[in-house]
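Note that this is a trimmed complex: some chains were dropped, and none of the rest were shifted.
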Amino acid sequence: MGIKYLYSLLYAVDDMLELYDGSLDVPSILERWYKEEEKSNYGAYIPFIGTIRDEDDIDGLSFDVYEPILESWYNAWVQKAKEKGAIIKMAHSRGDVMLHESSYIAAVFSPKRRVALEFIDEFVEDFKASAPIWKYDLKDGKRIYAKDRSTAIKGSGLLS
Amino acid sequence: MVRIEFLGPIQKEPLELEITNLKELATILQETQEMREWLENSAVAVNDNLVSSLDTELKDGDKVSLLPPVCGG
């Protein structure tokens, strides 16, 4: 495990978190993941794809990622998946992603559908609540922290 | 020396402090008006592990990170 920086899609390693500069090439990631696990005997594959919506007059979003903690958060989920006989994959953007482009894919593969359906929900929700990624609106040439849509990580306020 | 890093939207340069636990860090940061709101909604990691106790001890070379509210995806 670890973090992989993918500027081009030349190779892939299982269980690796993929970080991309800018938007994700969704079809090629979904295809590569599908083919990586095609013979692994998983009956269910559920990717969740997040795309930038046109709202509040933004031009796009921008992301800061703190990799060391993202990696340990992700590795804990790899382990949780393993205990259920499942595997996860994840890709996320750094920097600017414009309207109608995608910035996030999380996926679960499992032998049976119930595990996959429940796991993708828990995994995506915990990602939203805990993954050390900060979102900014791109608006009028400015990069504005999306404070109102952000969630304090569990245990926040320790130093206050 | 302990290095203090402010992540994401907290626009503040890293600090190098002579402290031995998080309680001392809290006291120092609370003095800065601009930091108060961030202290209320930020989580704290020591050497990239999230911590939940002010008694967490710090030693020379440790890194403390402040993580404000997140929103990936």
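Structure notes:
To keep things simple, chains are lettered A and B as they appear, and every chain counts its residues starting from 1.
Note that in this section contacts are C-beta pairs under 8 Å (C-beta built on N, C-alpha and C of every residue); 3 or more make two chains touch, one makes a residue touch a chain.
Every value quoted in this text rests on a predicted model; they were computed, and no experiment measured them.
Although just one copy of each chain is shown, the whole complex contains the chain kinds in the amounts A x2, B x2.
As a working rule, only the chains that are shown with their structure count from here on.
Here the CA centre of chain A is 25 Å from the CA centre of chain B. Considering their complex, residues 50, 63-66, 68-69, 72, 92, 103-104, 124, 127-136, 145-147, 149-160 of chain A touch chain B. Chain B makes touch with chain A in their complex at residues 7-9, 22, 25-26, 29-30, 36, 39-45, 48-54, 65-73.
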